[in-house]
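With one protein chain removed, the remaining protein chains of the complex are shown where they sit.
Just so it is clear, A, B and C label the chains in written order, and each chain counts residues from 1 on its own.
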Amino acid sequence: MISVEDFAAGADAWFAEHTPRDVPFMMPLTFMEVGTDEQFEFLRDWQNTVYKAGYLGAHWPTDYGGGGLTQKHQDAATRAMRKHGAPIMLNAIGIGWAGPLILDTGTEEEKRKYLPGILSADDIWCQGFSEPDNGSDLGNAQLKAVRDGDEYVLNGSKIWTTQGNYAKYMILLARTDFDAPNKYAGLSFFLAPMRIPGVETTKIRKLTGEYGFTQTFFTDARIPADTLMGEEGGGWKVAMRTLEYERGARGGQAGGYTISQTDPLEVVGLAKRAMRNGKPALEDPVMRDRLMAQMIEAQAMMANRERSKIMPLVQEKPFALPMLSKLQFTEYARETGELALELEGAQGGYYVGDEASREDGYWQRSYLNAFSATIGGGTSQIQRNIVGEHVLGLPKTR
Amino acid sequence: MISVEDFAAGADAWFAEHTPRDVPFMMPLTFMEVGTDEQFEFLRDWQNTVYKAGYLGAHWPTDYGGGGLTQKHQDAATRAMRKHGAPIMLNAIGIGWAGPLILDTGTEEEKRKYLPGILSADDIWCQGFSEPDNGSDLGNAQLKAVRDGDEYVLNGSKIWTTQGNYAKYMILLARTDFDAPNKYAGLSFFLAPMRIPGVETTKIRKLTGEYGFTQTFFTDARIPADTLMGEEGGGWKVAMRTLEYERGARGGQAGGYTISQTDPLEVVGLAKRAMRNGKPALEDPVMRDRLMAQMIEAQAMMANRERSKIMPLVQEKPFALPMLSKLQFTEYARETGELALELEGAQGGYYVGDEASREDGYWQRSYLNAFSATIGGGTSQIQRNIVGEHVLGLPKTR
Amino acid sequence: MTHHLAKIALTEMQAELRDQAMKFCADKSPIAKVRALLTDERGYDPDVWQEMADLGWLGIAIPETHEGLGLELADIVPVAEAMGKYLMASPFISTTLAAQAILFGGSDRQKAEWLPKLASGTVATVALFEPSGAWDLDTVEGETKTFVLNADAAEIIVTTVRHDGQTRLALIPRDRIEVERETIIDETKRSYRFDVPKVTEDDLMPADLTAAALDRIELVANLMQSAELSGAAMACVDYTVDYLKTRKQFGKVIGAFQALKHPTVDAFIDAEGARSLLYAAATHVEKQGDGEIAVRMANAKAQGALSYAADRSIQFHGGFGFTYDCDAQLYRRVAMFAASQFGDAAFHRARLAELLL
Partner (left out) sequence: MTHHLAKIALTEMQAELRDQAMKFCADKSPIAKVRALLTDERGYDPDVWQEMADLGWLGIAIPETHEGLGLELADIVPVAEAMGKYLMASPFISTTLAAQAILFGGSDRQKAEWLPKLASGTVATVALFEPSGAWDLDTVEGETKTFVLNADAAEIIVTTVRHDGQTRLALIPRDRIEVERETIIDETKRSYRFDVPKVTEDDLMPADLTAAALDRIELVANLMQSAELSGAAMACVDYTVDYLKTRKQFGKVIGAFQALKHPTVDAFIDAEGARSLLYAAATHVEKQGDGEIAVRMANAKAQGALSYAADRSIQFHGGFGFTYDCDAQLYRRVAMFAASQFGDAAFHRARLAELLL
């Protein structure tokens, strides 16, 4: 087996050479921002190219399309991607959610059927957990799956399906039993095919004006009964397990990165360039004060991450820092957007596509997009409940 | 009857001449801040003097010690007090709560017994609604009053009793029926004597270090049964009526003022005098920005008050402005205290009594005292529930 | 001190005008219409515009000698407030600003020629901003103008120019200007840029009136914007409250959660304060010195109130809040654009500090 060092050097050289530059359209920073066919096709090709070069799924077994190397190899490849600012890996739900789940708990047949297409991006996956009436309350999913011979018949709707319009498969949380003793016990988990009669997707337009999500409607859609993962009624457990892969709490992700981490101190660059009232924004002491407050917040988040690795410094509440980081980072991003608007002064009035907009409206768009994270994956309000209850031990709200 | 104009002129002249100046101790700005015997004696004498001069209870009937004039006369006297910055009227619970209640619903005998002493400040009144375990939840009062012949026997404790240590009488909310169909129906309202066996008061020290409240303990204390106001079990209704007198929603207050209104723009004066880092605070643009934000808030509150009088401009939600004003003003006061600390720079480190403190620690003390208002009379959190539910029509929290 | 600036006066006529304007805008600008106009090139409905002209609204603050109604600036406020509340697109603000510019900065000839037309519905606008982003209106290079609202529909544009080393105002017919549409954050409005053409002596407004006219434009613009934003803030809170009353999660109407209820109360209190300051500003706007103070306070407060209300509205609508279909984004974008015009809240506070300290 090639040594990690040699593999890393190879990856470094490869990404240095092959990372696309000067792409003539806006490059999505997260897999949730893929809004045009042009972006989609480009990123699908790019993932396929990376995979073929051996830098995605390097540690997955060769039988299932992987490279047969170790996690350390893949981590080295992922680091190289980041270092060279490579575009994100497109097939995020496959790479980070469905793939690890199948690799971990799937049958031999499922592994052979699904895993290679995840890596090559031939088979795009999407996720069907949220429903229009149950955005925050996943356990209350109502999409109905009724067993009928070798099939389940699906009726209902899922929402916030990233790449739903491109996906071949969906990991789906559906209700198979409406009389179960509690709402969780009635749920089942499927690897549902999407290109079948009775499944339709509608694109959802985001508040930024762009696309990137869909709503999926199921009307008497029939899926094979063997697409059930785990047991009927055991869907909540499978879903929770899947979330753990996504959060990196369990290994098995195919590697690469699907969200290009923004630098929390990026706003400092803007502050140095921006003009307010015809003068450099940083000549204004009030803006300086606000920028420093924001920098200190950013620094606190980075220091939190460092501290979370040092056991003696987190021993009082070992899970506090990981549990609060989503809330902290997403609210920070939204506040940074607000600060950016102030720093930009009059230029904050333009929007993406205007020649006079600063950085092509990046910050206006970024502020609006920030809500995807303060809302998605559990709103900030729900995150505060979680931290309050699970870290501080306060009684449940409800 | 003397004309209002002449009476007003007389009051103006009288307060111009008699308002005490250069008092050698800190003058309480509200009746809740009377913390020393020196302050108490001084204010009792002052109220008595004002009463004897005819400027308190001017509109109460002469049979009960009043002046037999009209509300307009008394209002003119009150305006004169404010204008000349006269000390507050001490016997606040008597003047604003118990007095109007008795005048309005008491028997002839009660009126003759209680009202003159309220005006002369010979009989100090206090209020016994809150209990240690039921601060926010008045309706849940647990102090037990058991009928025994011509008497009720009291057991339990009341807290936040302003001037409890000086009072001769207490308006008391007690539970006479523990089996009532709901918590409110078990409550009764008494004009309870305080100087009887089984009643003890302990002074409560405030977070400022000063005194002003007491806790009152009742241990088999016996009060005459005819001190009951209204019916047994009808105490909640009487208490709510009493609160309306206090809020000025019903007439009948003896007049004068018991809380010296602070000017919301007072902080501007501090800002002009204060030094930060050895330089005038207002040379610092960050402080200027914060001060302006605070001035705009103050201005908004004052404009709200103006607007609340103009029906066409409040027609959508006629009660909104009065209902939100307590929350808005008290939080404003707390925030002003915080801003003042910043403006004061290093001098914020001193406290009341230090020769180098700015304005004898007024702002530090004022910030700490501000919590009495963000907590007392319904915490800001409860106020937000009230505005959310009663003004915006949002569903009840609980 | 500024206590006296909190006083509010309201004439019976203003109260009636307010009712009338609210009904008109509610009727002419339901949300479906607002959304349909987002993709309309002109961005407003010319028939509705003509109706506004017929109602006399465009002549409110134009003297009777110039065929206006000869009323006060304060009387414009109810109209702008109603338009803001219903997100109603129209060239009302730009035309009113142009009229005030001509009234305070124009020659007798210019006033006589243009004011009657503007009072009867001719669209006009003002061009004051340049790529430098300066909010100080006398900082002018005079080459390119930006953020010129409704320039395409206008017949005449009042613009600042550089002439003989001085900042001057000029009145340029639209047909001598080539405008290019800008992409702005607020899609309910239409903004354009253009290169300033050569101006003739005939175009210029009298030099000695420039400063007064610029002050007037800024004052009126900030007042009208306060009205727009204050109206929008109140509507945005109502919109949020409606959702909180109906949406259920975890088996509960979500408005029962304090995490949503309490910030919404705070947004409401902000919006109420903005409204009160607006009426106070309308009351004092014509008073030298006091007018600017009252107007900047109202504007700073209204910007903050709408930004906060809309930001929380997006958040509290959850997933739906993240969609283009949720109106919260419309409100948020109105606030974002407003901050780019004539100064954001921090700018007003800095000016207020100069005026007050």
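As a working rule, contacts are C-beta pairs under 8 Å (C-beta built on N, C-alpha and C of every residue); 3 or more make two chains touch, one makes a residue touch a chain.
A quick note: this is a predicted structure, and the numbers were derived from the prediction, not measured.
Chemist: Taking the entire complex into account, which one of A:Met27, A:Ala53, A:Ala225 or A:Met295 touches the absent chain?
Modeler: A:Met295
Chemist: Write down which of A:Val23, A:Ala180 or A:Leu265 is the residue touching the left-out chain.
Modeler: Looking across A:Val23, A:Ala180 or A:Leu265, the contact with the absent chain belongs to A:Leu265.
Chemist: Spell out the interface residues on chain A facing the chain that's missing from view.
Modeler: 265, 268, 271-272, 282, 285, 288-289, 291-293, 295-297, 299-307, 310, 312-313, 320-321, 324, 327-328, 381, 384-385, 387-388, 391-398
Chemist: List the residues of chain B that touch the chain left out of this view.
Modeler: Contact residues on chain B toward the absent chain are 130, 132-137, 140, 159-160, 204-209, 275-278, 284, 286-287, 334, 338, 341-342, 344-354, 356-357, 361, 364, 368, 371-372, 374-376, 379-381, 384-385, 397-398.
Chemist: Please give every residue of chain C in contact with the chain that is not shown.
Modeler: Residues in contact with the chain left out: 257-259, 262.
In this text, only the chains that are shown with their structure count from here on.
Chemist: Could you tell me which chain's Cα centre is nearest to the average position of every protein Cα atom shown?
Modeler: Looking at where each chain's C-alpha mean falls, the closest to the middle is C.
Chemist: With centres defined as the mean C-alpha position, give me the chain A-chain B separation in Å.
Modeler: Chain centroid spacing, chain A to chain B, equals 55 Å.
Chemist: Could you list the positions in chain A whose residues touch two or more of the other chains?
Modeler: 284, 286, in rising order.
Chemist: Would you mind listing the residues of chain C that make contact with two or more other chains?
Modeler: 252, 257, 346, 350
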